[in-house]
Structures are given as structure tokens and as C-alpha cells.
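With one protein chain held back, the other chains of the complex are shown just where they sit.
Labels for the chains are A and B, by order of writing; each one numbers its residues from 1.
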Amino acid sequence: MDGVATVLAGAGAAVTLRGLEKNYGGHGAVRGVSIDIRSGEFLTLLGPSGSGKTTTLMMIAGFEQPSAGELLIDGQSMLGVPPHRRNLGMVFQSYALFPHLTVAENIGFPLKQRGVPKAERMRQVEEALRLVQLPGLGGRNPRQLSGGQQQRVALARAIVFRPRLLLMDEPLGALDKQLRETLQLEMRRLHAELGITFVYVTHDQEEALTMSDRIAVMENGQVAQIGTPEDLYDRPANRFVASFIGESNFFPAVMRGIEQGRVVAEFGATRLQALAGSLPAAGAEIMLTTRPERLRFVDGAPPAPGENRLSVTVREAIFAGERCRYLLEAAGGTRLVLKEASGAAIRRRAAGETAEIGWAAEDTILV
Amino acid sequence: MSDASLSDAGAASPPLAATRPARLRLGPLAPWLLALPPVAFMLAFYALPVLGMLSRAVLDPGWTLVHFQALGDDPVFQRVLWNTLYLAVLVTLGTLLLGYPVALLLVRARRMAPLILLLILLPFWTSVLVRSYAWMVLLGRHGLVNEAMLALGLLDRPLRILNTPLATQIAMIHILLPYMILPIANTLRQIDHSLLRAAAGLGASPWSTFRQVVLPLSLPGVAAGTLLVFVLSLGFYITPALVGGPRDTTLSMLISQQVDQLNWAYAACLSAVLLATALVIIGVFAKICGLGGGAFRMSAR
Partner (left out) sequence: MRLLTGGLFSGTLGWLVLLFLAAPILLVTVVSFSSAAYLTFPPPALGLRWYRAFLGSDSWLAASWLSLWVATVVVVISTSLGTLAALALARLPKAARGVVTGLILSPMIVPSIVIAIGVYYAFARYGLVGSPIGLILAHACLAMPFVVTSVTASLSGLDPRLEQAALSLGATPWGSFWQVTLPLIRPGVIVGALFAFITSFDELLVALFLSGTGAVTLPRRMWDDLRFAIDPTIAAVSTLTILLTAVLMGCAHRLRRKG
């Protein structure tokens, strides 16, 4: 396996998007996207449908021409370079395997285009098949393979010619959850072994968090935030990112000031502290957010310094195996979600109970 | 690969950006280049010849409308036009009445379906000339129909059927039936069977289910079939010429006669009338039923 990987390995391409725009008859599908994708990085474009992530990918691939902006691969402008001259691999959601060719012919296709002699082609195809753990299936017809196997073939076909950049458009979208998780791990492994740059498009935030070095969250044709999975999860830049990635609780509050480097705000009659990011003026209406698993029931224990406390009523308790999920209501009708690990020693709350919850100021973000 | 191409471009002129658009420029033009040969061919060998011929109607010798005006008090033209339209209406009604039950039968059948389809398609695939010939054999003075009726004692001397309007009507209904059956069968096949079960479940009798559910849902097919048969029968030539009587001339036959007499202006006028009639009917159907020329894709046998 190592031998195969070194043969196929090479430095990844660096991709620069600068003010990239795409208009369809007045409607801006992509509106000024700038991202620096580093060599060898696994970058995910994450967003709901219509956010412009696929259009952005299609512009990198060369199937769409940008209306404005610049696109560089390794410092070379790609504007006007047709797709077949960009030398990048691409994996499609529907796999796009050629139904009239065998698995081996599919994988050999890019090599044939590059004039690789037949014997050498067959050797490299067999290597690529081994790399995606499908050795010996070259003679099959793509339709005889399962969805997961087809996706592996598509992957093998996209990397067999050693591109320095691999684009993937929701490649796991059509697969069931378990298979998706297996393939996610495998793609990470491939990424590590090949050392090439991956640009991955998905609408599945869990997938993005699991696989990526960095994620660019897209909304309405723009990049809402770009950062590592931890950045995005722990320090969402705005309400959209906070609600799109993971689950979030939101507290509409009024800014009071700064104390000991922390934002102090009033949520109804309750004083809450949060990490200081931007500093709105006192009296401004602001929004604080925190993750459901960062909340816990405290039941009268004395508050630690810098801990937020809030009285709530349990509205609903849902047992979900490893966790228990509570729907809570705070004064003023704000709905909250709290996730607690399940266990024999942990008391389950019933609907209608009142309780006190607490969480750390560090887990509270101003968005 | 890109390295090689970049150095090619670089050798020609240093700034890469300057040479690249030249390569791309073909992209938006490609569909036009693809369309050029077929469009040029169709223009040269079909559209322009037909338009050139039609122009004789108003350009003989200079710009004039006298040929069209003459049609207004031309008894031959009026009789032929009337005859053509009458024939087209009759044939359309005939194919509709005879075709609908066959379409129902085809859609309802299971084991027999391939046989039924074959019985519809085999004549469909046979040329109009051969089918007209078959009707000459059947309807002739010593044809099968006469011989059979004589043998059964229904007649005491052969009936004259060949070379009468009736022969034309029978043969044309026969020839055009598949154009009616197939579109109707297509829409019938698309009817969701649960609708029929629902109608039956709501207490509708089979007949009222047919009338209130099946028939309305099959109307698009009926419209498509009607349009096809009507427009195609307007232009019939071979069948009426072979099996019809000497007096029931159709527009197509009259046009052909005028060309034989080198009466181009008159022939062009008649052609324009025939073409316009067909286009008006297609236009009317497009307006009422939203059918376009798309219905004519069915005319592929």
C-alpha cells in the first residue's frame, strides 16, 4: 500500500479564488468568493442548496465561466482554460461512470487521453484499484457494482492520473449513513497518503466536520465563515454558521458592558457572561449562543466564577440512547435544548419540572 | 499535459492570457458550427426550393395577387378544396371511432398485447403505396370482397367499389388508423389505475367511470391523433389516385395535374392554400389543446 501511495503521491496544488462571481441573468449565484486553498489541504465548501458551493466548484473545474474575479491554480490564471486542460480530478455525486466501459476502462480513461501505452495503463489501473480496495474488479461493468463500490471506482478514476487537485461534488450523497461513514474515513486516508489538495462540496455538516482541514461555510453565494472545524463549532462568526453547524441555543440579550475581559449582558432579568469578540455599545440588542451539550443541570450547587446560571422549566425529555435531550423553556418563552449523557447515576427529569442550568462563559459566544 | 500546452502557448506569444481566449472562443460558437451543415443542407435542398416554388404564386410575372383572386371564382378549385376537407373530416371521424376501441383493447390486454401491437404496427410499417395496392386487390371487380359476397349469395353481380369515393375513404381510414390508435393508447397507458379503483370505490359504474374518468383523461391523446390524421389526410395523393374515382380529386392531385401542365402559378397558389390550411389547423390545435408540432413526432413510423 505504501508503495502505491508513494507512486501516486505528489505535492498538492494551491488554489486561489479572488472575488469570484457568477451571475445567471441578473441573479448572483456566487457573489464575491475569496478563498486561499493551501497546497495539500482538505477544504470543504459547506452550505445549504442554493448557497453557491457547487457553482464555485464548477468554476474551479472549468465547467462554469466566472462573471468576474480571478481563479489561480499554483499561481496560474485558469480563466479561459477549458476543463480538459486543467489537469484536475473530479468526483461527481452520481459517480458519472461511463456505462459502456468496464471498470478498468473507466479508470484507464484519463490515462488513455494522456497517451499512456496500454500495458502501463493496465498496471496503473490495477494499482489504483488496489488503492481504493477493489482489486480484481476491473473486468466488471459499473452497473454490476454497489453504490459504494461505484464511488470507489469514480475515486480511483479521478486520482489514477495523479492530478494535484481533486474536486468532489457531494460524492457520498447517494449512499446510506453507515457506508458514508466508512468512505469518509477512507477519503481521509487517501488524502493523507496522496498529499494532494482536496476540495470537497457537501451540505452535510457532520461530514464536513469529520473530514476537513478547513471548512468554508457558504450562504447566499458568499463565504459566511472559513476556518478549522473547531473554529466553526466553538466560535461561529454569525447566527447562520451557529445554526447551520451543529445545534445552538440563542439568547436575545441587551449589552451591558465589559467586565474582566468578558461581555456582560442581560437576558430578561438574568445576567449572562460571554467571550468578548466584537464590542457593541452598552444598551445594544445582541444575540448570545451556546451549544446544547455545554449546558448542564446544576441543582443549587454554588456557581463557579464566570459561570452562567438560568432557571428553566422542562418541557419535554427525549431519550436518544447515549444521550438524553431536554427541551427547556426559560422565562420569557425562549426555548432551549440541553443534551446530557445518559447513565444509571444520572437522574432523568420529567416534563413540567423546574430546574436550574449552568454553563461556562467561555462556551458562550456573541454572534 | 497542461505543462506542454502552456509552453506551446508561451512560444507563440509571451503573455499567456493573450493566447487563451482564442482557444475558448470556439466554445460559444460550437453549437452554431454544428448546426451549420444540416441547416445549410435543408435550406439548399428543401426550404429554398419550396419557397421558390411558392413564390411563383405571387411573382408571375411580377408581384401580383391575381392568381389568388382567381381562386375565388374557380369552381374546380372550390370543388376540390371542399372534397379534400370533406374527405379529411370523414377519415378523421372514422379513425377516431374505429381507433379508440383498439387503443382500449391494446392497453387493457396482457397476454395478447404483443399480438395486438404487431397487428397495429405491421400495417403501420408498410408503405402507403403497398397498402393502397392491397385495397385495389380487395375492392376490385374480381376482388376478395366481391367474390366473397357473390359466393355467399349476397350479390348476384359484382359491386363497383374500386374507383369510388367509398374506396378512398376505406383505404385512407385503414392507412391512417395507427396514427390515431397510438397517441390514444399512449395517454390511456398513463392513466393511474388507482384513479379507476377510486372511481369504482366511490360507486361509479364501469360505464360512468369510463365516461367521467377515462375519456376526459384520454382527451390529449384524442386531440393529438385527430390533429395528426386530419393534417396528414389533407395531403393525400397516392391512395385517392389509385383507388378513388375519376371525379373525386384531392388538392394534392390537382396540384400535380397543374404541374404536369406547367401551370406553375396555379400550382403554387394551390400549394400555398394546402400548406396554409395545414398550418392553421396546427395553430388552432396548439391554441386550444397546447399541442405543437410535437404531435408530429408520432408520425415517425
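Here is the rule we go by: a residue touches a chain if its C-beta (ideal position, glycine included) is under 8 Å from a C-beta of that chain, and two chains touch if they have at least 3 such contacts.
It should be emphasised that the depicted structure is a prediction, and the values quoted were computed from it without experimental measurement.
Chemist: For the chain left out of this view, which of B:81, B:116, B:161 or B:223 touches it?
Modeler: Looking across B:81, B:116, B:161 or B:223, the contact with the absent chain belongs to B:116.
Chemist: Identify the residue among B:167, B:222 or B:255 that touches the chain left out of the display.
Modeler: B:255
Chemist: Who touches the missing chain here, A:99, A:261 or A:283?
Modeler: A:99
Chemist: With the full complex in mind, choose from B:58, B:90 or B:136 the residue touching the hidden chain.
Modeler: Within the whole complex, the residue contacting the unshown chain is B:136.
Chemist: Using the document's definition of touch, tell me which of B:59, B:275 or B:289 contacts the absent chain.
Modeler: B:275
Chemist: Pick out the residues on chain A that sit against the missing chain.
Modeler: 61-63, 82-84, 86-90, 92, 94, 96-100, 109-110, 113-114, 157-158, 161, 167
Chemist: On chain B, where is the contact patch with the chain that was removed from view?
Modeler: 1, 30-32, 34-35, 37-39, 41-43, 45-54, 56, 98-102, 104-105, 107-108, 116, 119-123, 125-131, 133-138, 140, 142-144, 147, 174, 177-178, 188, 191, 193, 196-197, 200, 206-207, 209-210, 214, 231, 234-235, 237-238, 242, 251-252, 255-256, 259, 264, 267, 271, 274-275, 278-279, 282, 293, 296-297, 299-301
Everything below uses one rule, namely that only the chains that are shown with their structure count from here on.
Chemist: How many angstrom lie between the centres of chain A and chain B, each centre taken as the mean Cα position?
Modeler: 57
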